[in-house]
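Missing here: one protein chain of the complex. Every other protein chain is in place.
Now for chain A:
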Amino acid sequence: MAEFRTEVFQNEFLSDGATDVHAIVTVTAAGAGPAGAAQGGVAEIVIIDTSGSMEGANLAAAKHAAQVAIDQIPDGTFFAVIGGSHVAQRVFPLPNWAVAMVPMDDRARSDAKQAISGIRSSGGTAMSTWLRLADIIFATVPQATQRHAVLLTDGKNESEARTELSRAVRDLTGHFQCDARGVGEHWEVDELREISTALLGTVDLIADPADIAEDFRRIVQTSMARGVASAELRVWAPQGAQVLFVRQVAPTVEDLTTRRTEVNALTGAYATGSWGDESRDYHVAVRVASKPVGSEQLAARVQVAVGGEVLTSGLVKARWTDDDALSARISPEVAHYTGQAELASVIQEGLAAKAAGDEATATVKLGRAVQLAAETGNEEATSRLRRVVEIDDEEKGTVRLKRNAAKLDEMALDTASTKTTRVRR
C-alpha cells in the first residue's frame, strides 16, 4: 500500500485585519509499486493519428512508436490500439474480434504489431471521435480501474468544430487519463493542452518523428509505474471561509479550482489521477474572516484520499500578530510558485498575442516572462524564451520579438510553459 505524506510551507502569521492565507503543500507518495499492484486491472490504449497528413515519415515513425509502446506494456494489462482520422477505428483487437480489449501476452503482442504495420493513412482529423471510441473500449473492462491512453497527432482538429472536442473532453473527464503528443509544427498546442489538462495527463511537442518511439516508451513506463490508480486532493476550509484557488504548481502548473467536487459543505475534492513514487506541490489559498491579534485558527486541512480514505493531512494555519517582522515575511515557497504560475500564464498570453498580431502586448508579456524566469531560476524557460525574443535586459524584462522565430520554437515554449522548477531549499 502506498504511503502519502504532506509538508506545509507557509508564513502562518497575518497582520491585524489580514484575511488571505497562502500555503504550498508538498504531497509525496512512496511505496506505490507497479500499476495494478494494489487493485483490479490496468488498461492502456494507444491512439495514433492516421489522417492523410501523416503519410510518409510521420506515419512510419508513429507506427514504430506504437510498436515500441506495445513492448512496454506488461503481460496481463488490457490494451487496444486506435487509429484516428475524421473517424476512429479500432486497429487492435481487430475490428472483427468480439472483444474490444485483450490482456497482453506474447501472442497478442505480435498480433497487435502486425495490425499496426497494416495501418494506412487517409481522411481528416476529428479527435473527439478518437477519445469517445477509447471511452467505449475502456468501458468493456470495468474491472480495470486504472485507465490510461496516449494520443499522438500531427495536425489540427480540422474535421469538426472545436466545441465537439471540448464537449468530448468534458464528457470523458474522470473516465481515463490521457497524455497527448504533437509531432511536427502543424498541430495546435491549445487543443492538445485542453485534452491533457482535463484528462490529467501531460502535453508535449515532438519535433523529430524519430523521437516518438522513445517518448512513447517513457510515457507507457511512467504509466505502468503508477501503483495508485486514483488519488484525490481534499481541501477543508472553515465555515464561512472561501477557497480562493487550489493549484498544482509542480511538476507543472494546473489550476484545479474549478475541478472541485463536494465531499461535504466544508471539504472539496480535486482529482489528481494516478500516482507513482513521486512528489507534487500544491498552492492553496484560503480567505478567512480576520480574527483579533493573538488568535490562532486553522485555515485549511489539505489531505490526500485514496478510495475515500484520508491518508494524510497537512494543516494550514493562521495566526494574527501585531509584530510586523513576523507578518511581513513571505514564504519563499509561496513566492517561488506564485512567480512560476504567473510565468506560465504570461508565456501563453504573450504567444497568443503574437499569433493575433498584437506585438505590443506580446512584447510586454514575454518581457515579463523573461523577468520571472530569471527571478525564479527557471533556466529552461529562459533558454526557450531566448529562441523567441531578443533579451535586452533580463532584470527589467526588456525584450524585442524575434522577426524570424521558428514556429517549432514558439510551440516548444508554449507546451513547456506550465513546467515549473522546484524551489531551492
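Note that a residue touches a chain if its C-beta (ideal position, glycine included) is under 8 Å from a C-beta of that chain, and two chains touch if they have at least 3 such contacts; residues count from 1.
FYI, contacts and distances are computed from a predicted model.
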Undepicted complex member, UniProt protein name, chosen from "Amino acid ABC transporter ATP-binding protein", "Phosphoribosylformylglycinamidine synthase subunit PurS", "PPM-type phosphatase domain-containing protein" or "Mono/diheme cytochrome c family protein": "PPM-type phosphatase domain-containing protein"
Residue among A:His86, A:Arg132, A:Lys291 or A:Lys402 touching the omitted chain: A:Lys291
Contact set of chain A toward the excluded chain (per top definition): 237-241, 266, 288-289, 291-299, 301, 313, 315
